[in-house]
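These notes concern the structure reproduced below.
The other protein chains are all here in position, but one chain of the complex has been omitted.
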Amino acid sequence: MYTTELDKQPEKKNVTPIDGAEDPALVEAFEARVAADEFIEPKDWMPEAYRKTLVRQISQHAHSEIVGMLPEGNWITRAPNLRRKAILLAKVQDEGGHGLYLYCAAETLGTSREEMIEALHSGKAKYSTIFNYPTLTWADIAAIGWLVDGAAIMNQVPLQRTSYGPYARAMVRVCKEESFHQRQGYEAMMHLMAGTPEQKRMAQDAMNRWWWPSLMMFGPPDENSPNTERSMRWRIKRETNDELRQKFVDITVPQAEYIGLTVPDDALAWNEEKGGYDFGEIDWEEFYAVVRGEGPVAKERMKARRDAWDKGAWVREAADAHEAKKRAAAAA
Amino acid sequence: MSGHDWPLWEVFVRAKGGLSHRHVGSVHAPDKEMALHHARDTYTRRLEGVSLWVVKSDDIIASDPDQAGPTFAPAEDKIYRHPTFYEIPDEVKHI
Partner (left out) sequence: MPSLPTISPEEEAKAKAKDGTSVGSFDAPTAGSRDEATIAYYLMLGDDALILGQRLSEWCGHAPTIEVDLSLANMGLDLIGQATHLLGGAAGAMGEGRDADALAFHRDVLDFRNCLMVEQPNDDFARTMARQFLYSTWHHMLLGRLAGSKDGHLAAIAAKGVKEVAYHRELASDWVVRLGDGTEESARRMAEGLDWMWRFVPELFHVDEDLQKVIDAGIAVDPREFEAEYREAIAAVLAEAKLTVPDDQRPILGGRHGHHSEHLGHLLAVMQFLPRAYPDAKW
C-alpha cells in the first residue's frame, strides 16, 4: 500500500474519540476482538470511524494501484526487447488486478466501486503522490519497479495481518504477486548499470529523480501523522511512517551501491549507534504540493483516468442493455 | 451517465482436482459468461486453478453475525459428534 495520509495540510488534529452515539459495550467488544488479533468481517459490527477510515485507506490504495498503471504503461509499447515488453505488460496488468482486489475489499464496507471512482475523478479522493511524476526514459521503469514497488512492499507485507478480513486477504494476494515486481525492476537497473555510458547516465538520472519521491511514499513524519496511534491500535496500520522509511533506506542503499548507483543525498551516512543510515531532510513542501494536486503530471494522470472511464461508458451500458434484453426475452 | 458500473460477482476457484472451490475475491461483470471470463482473467493468471465458479454477490444468503450465538453455539456442546469423545483401548486397531 501507499500512505493514505494525504490530507491537504500538515495539520495537527486531535485523535477523534469514537462517536459518542455508539453503544460503549459494542465498542468495547470490538476493541477487544481487534486487540486479540481477531479478524473483523464485513457483517460484523464495527465503529463508524473504523469503517470510514478503512474505506478511505483501502480506496486510496486502490486508486494508487490504478493510477500507478499509467507511468509504467507509458513504456509498454516502447520496451526495448520482447522479454522486457512481456514483463512490463504483465507487471502493469498485475497493478490493475491489485486495484481490482482492493476496490472489491472496500466494497464489502458498503461503498460501491462506482462511488470510489467518482471520488477519484472529482479530485475528492487521493492517490499516492509518487505517480504524479513523469517517466522520461526506460530507466524510470527500472527505478519504479525497484524503488516504488520496493517501498510499496515494505508497507504491504505487514498489512497481510491487518484487522479487516477482506483487506488482509486482498493483501495476501497482492503480496504474492508483488514478489516479481521489485526484482524485475532491480534486474533492469543492473543491466543498465552494466551497459553503455548512455545507459548508466539514464540509470543515475532516474535514481536522482525517483529517490526522494520514493521516500515521500511513506507519508508525513510521525509527528505530523495524527491518526497513527488509533490506526495502529486497530491494526489497519502496523508500523509508523518513519519506521518504515528508515527500513527502506537501510535496505535500499546497499542495493544501490552494489550496482554503482549514487544515492542523491549528501547527508546520507551510516550511523553505527542506531544501526541504520542517517539521511537528509525530505522536502515536505514538495510533498504537500503534490498532495494538493500540483504534481508535474497530475493533470495528465487524472485526464487519462477520466478519459478511460468516460469513453468506456458506452461499453458498460451496452453490456448491461444486452443482459436486460436477454432477461426480458427469457421472461417472455 | 458515465459513472455506471456492472454488478458484483463472487469468484470461487478449485486450485486442483480433489479440492473444494474456495472463495478468492470478486469481479464486476454484466452477465454470467462475462463474469466467468473476468474471473479467469483476474484470478487465474498464475496457474491458480482448474475450475471456476461465479455467483452474483446479491444471490448469496449470509448468516447474521449477531445471530452467531443461536446459529453456531448449539454445536458447541455436542461433543459426542467428534471421534475423540469415545475412549477405545489402544490394543484395538483400525478404528
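To keep things simple, chains are lettered A and B as they appear, and every chain counts its residues starting from 1.
The rule is short, and it goes like this: contacts are C-beta pairs under 8 Å (C-beta built on N, C-alpha and C of every residue); 3 or more make two chains touch, one makes a residue touch a chain.
This structure is a prediction, so every number in the text was calculated from the model and none was measured.
Undergrad: Quick one: say which of B:Val13, B:Val27 or B:Leu52 touches the chain that got left out.
TA: Considering all chains, including the one not shown, the answer is B:Val27.
Undergrad: Return the single residue from A:Arg78, A:Arg161 or A:Lys274 that touches the missing chain.
TA: Per the contact definition at the top, the residue touching the missing chain is A:Arg78.
Undergrad: With the missing chain put back, which residues of subunit B would touch it? List them for me.
TA: Against the missing chain, subunit B presents residues 5-6, 27-30, 33-34, 37-38, 40-42, 45-47.
Undergrad: Can you list where subunit A touches the absent chain?
TA: Touch with the absent chain occurs at residues 66, 69-70, 73, 76-86, 89-90, 92-93, 96-97, 99-100, 103, 138, 153, 178-180, 182-183, 186, 188, 191-192, 195-196, 198-199, 251-252, 254-255, 258, 304, 307-309, 311-322, 325.
Please note the rule applied: only the chains that are shown with their structure count from here on.
Undergrad: List the centre-to-centre spacing of subunit A and subunit B in whole Å, with centres computed as mean CA coordinates.
TA: Chain centres of subunit A and subunit B, defined by C-alpha means, are spaced 29 Å apart.
Undergrad: Subunit A touches which residues of subunit B in the complex?
TA: Where subunit B meets subunit A, its residues are 1-6, 8, 24-28, 30-31, 34, 42, 45-46, 62, 64-66.
Undergrad: Tell me, which parts of subunit A touch subunit B in their complex?
TA: 41, 43-45, 93-94, 97, 100-101, 104, 107, 112-114, 117-118, 169-170, 173, 177, 309-310, 313, 316-317, 319-320, 322-323, 326
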